[in-house]
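Input: one structure, supplied below.
Note that one protein chain is taken out, while the other chains of the complex remain in position.
In this document, chain identifiers A and B correspond to the written order of the chains, with residue numbering beginning at 1 in each.
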Amino acid sequence: MSTPSPRLSRRQLLALGGGVASGLTLAACGTGSGGGGSDPTGGGASGSGTLELWANAGVAGDSDSGLQRAVRAWGEANGVTVNVQGIPTQDLVPKLTTTSSGGSGPDVAIVDVSSVPQLAAAQVLADVTDKADAVTGDFGDELLASSSYDGGLFGLPYTTNNVGLFYNRELLDGAGIAVPTTWQELRDAAIELTGGDQYGYMMGAQGYGAFLFWPWLWQNGGTILSEDLTTATFADDLGQEAFAFYSGLVLEDKVMPPEFVGANASWDQYVAPFVQGRCAMMATGPWGTAPIEEGNPDLDWAVAPLPAGTGSASILGGTTISVGHNSTQSDLAWELVSWLTATEQMPYIQDTGNIPGRRDVIDSEWTAEDPVRQTFVEQMEVARARPALPIWGDIEWGVMANMWDAVIQGQQAPADALAAAAEETNQKLSS
Amino acid sequence: MATITTERPRTTPEQAAHARKQRVRRQRLAPILYIGPAFLAIALIIGYPVFNAIGTSFLNASLLAPGQDTFAGLDNFTALFGDPTFWLVMGRTLTWAGAALIVQVGLGLVIANTLNKRLFARGAVRTTLIVPWVVPTVLVALIWRFLLDPVSGPINGLLRDTGLWENPPVWLADTRFVLPVLVLISAWKWTPFTAVILLAGMQQIPPEQHEAAMMDGANAWQRFRNVTVPGIRTSLALVTLTTISGAINNFNGIWLFTRGGPVGATEILTTMAYRTAFIEFDFGRAAAISVIIFVMMMAVAVVYFYVVEGRKGDKR
């Protein structure tokens, strides 16, 4: 085929030009609609009754999610347009830091508690210590601690969660196994329940595996860092003992579905074997409920407290709602934040199945209505926050995640890997 | 614009000479008029950020301490060069680019050579083979995640059911396989582009050359080797440039699948730069990595310019 040198006729060119012109008009329209977004100072609020609220896509939900309905109600009552933007979790922190270092960003942000210290240090979130003075009594101390950094409060607890033991009742009952309450019982049960295409217990890979290790460490009396946050202590004798148990489930007992090494990108992947009924037990938080109820309504399952070691412990998670550091309307933004976290608005959160961070809700009868919820609320007493370090994300999802993958891929012995990770953490802490 | 004038009437020699002088003067201004707008757009939008990023590479700049940047000299670079992980990642980046080059050019040659023949329904075949190129990487990642799913994916399902591999690996999480798998997926998306350029090169070869070779008794392979390949040298150089620079600068093709994991098995310089910037928040170091990538790309581009463009220039 010698190229037939296609030449556009003048008519075609004109048509093309016309299309482009209309495209530009459309583009112009596109920028105008969408509320306060056309604000020339960009990103942030315009001072004309518009607030930008960013949250991860799960919290933001679609237009009739609890958060969006709540925000609409507030907006209508106050004559303010609130634009809620849902951003995938893995993009939320980069996007917040990029926009903030560029001098803009949202007026209100709802972020994962584990990223509060880094977002506080990076001046993404505003220090609301003074503003929040009147309402801090409404929240538990551990929850406030997880919204704090360096002595300042950088938001209010929005939702809270922790990790419990999900188990498949049918599989456990079928094998005549009681719900495990100790490490040894968990291990025995997991081994007993593994066979054929059925597995006893689920683990995560990368950061998921690292995240889920902390409760076992605490249960054994270990700590992640020294109290002054300068030295890693997770590889001391207590830590090594806990890690030997944790990694032993993988390396010696082999009670995980083989695909667990790929559960590294979302909780969906982690929960899947349990939802499929192939895996008898897993440790996860309230977010594990929805995929089970939607994905396999027939599954007979329940949640128990995590099996205990020398003590009980779980890991504290959840979200914090705060004012953006660069917001030009921080007072209005704070009004929305305090309104959203007030008692009257709790049903908006409760409807989503999440547990609000307020004491009065946690202590109310609502928690007792649902056994799953009650288990998580009871566990709150032993749930601990991770260290309030700006570089925490790097330690958990970098150092520890790599360490864990090296262990489950058989590249490094668990004890050596943990010791090396502690050393690397010390380096990061001192630099 | 002054230059858009309608036809001038035929003029006297004096007037013509004057006009020529004017044209010469305009000639000096002309490059600015023609190149200026585009250059301005590039300088305005790309120029400042590039210089800013290069500048940042000489700073201690952490997003965790906004506004407290200090001059670091070459510290970011020496720290990188002294870090064995950096060299590991550098090596992997070169492996990644080399593998991309081999697979994409090899497969691209096969596709282009096939499309250059008189195939049944060639237009439809050509359209189809180009499609992966126009699929956004976000969608490519979605499609391949499903195909490679260890439990419900058809690839592992097939391997199990046929008994070829009883316990097939978790492709995207196995340090032994993940990098080759990503090379193949990325080739699936980008080879059509390579093939298109090679095909265009093949179409520049006069059919007479093939016919002459055929009369000399050359078989298909000999014709491909002795007529086609020499005839598409410039296309080959172009796809070498675009494939290498595309692979070195590829970010989505890795990040959307593995984020550089597991255990750093798919970490290349761009993902390392991203991780350093947005997870470790060390902007100075991340900028230094970017500058190193930039220098590598420049080297590739300069070699290309002198090999291909230089030769072309001589001919003119």
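In this section, a residue touches a chain if its C-beta (ideal position, glycine included) is under 8 Å from a C-beta of that chain, and two chains touch if they have at least 3 such contacts.
Heads up, the rule we're going with is that contacts and distances are computed from a predicted model.
A single chain of the complex does not appear, and UniProt lists its protein name as "Carbohydrate ABC transporter permease", one of "NADH-quinone oxidoreductase subunit D", "Carbohydrate ABC transporter permease", "Acetate--CoA ligase" or "Sarcosine oxidase subunit alpha". Contact with the chain that does not appear here is found for just one residue of A:G86, A:P157, A:G200 or A:G262, A:G86.
When the omitted chain is restored, the residue from B:G73, B:G91, B:G106 or B:P154 that touches it is B:P154.
Although one chain is not drawn, its touching partners on chain B can still be listed: residues 1, 3-5, 7-10, 26-27, 30-31, 33-35, 37-39, 41-42, 44-50, 52-53, 56, 110-111, 114-115, 117-120, 123, 125-139, 142-144, 146-147, 151-152, 154, 157, 188, 196-201, 203-204, 206-208, 232-235, 238, 245, 249, 251-252, 269-270, 273-274, 277, 283, 286-287, 289-290, 293-294, 297-298, 301-302, 305, 309, 311-313, 315-316. Within chain A, the residues in touch with the undisplayed chain are 1-3, 5-8, 16-17, 19-20, 23-24, 26-28, 30-31, 33-35, 37-38, 40-43, 52, 54, 56-58, 62-63, 83, 85-91, 95, 98-99, 101-104, 106, 266-268, 272, 275-277, 287, 290-291, 294-296.
The rule is simple: only the chains that are shown with their structure count from here on.
Contact residues of chain B toward chain A in the complex are 63-66, 116, 150-151, 167, 170, 172-175, 203, 207, 258-259, 261-264, 275, 278-281.
Touching chain B in their complex are the following residues of chain A: 1-3, 90, 93-94, 97-98, 100-101, 118, 121-123, 205-206, 257-259, 261-262, 264-265, 272-273, 276, 390-391, 393-394, 397-398, 401-402, 405-406, 409, 411.
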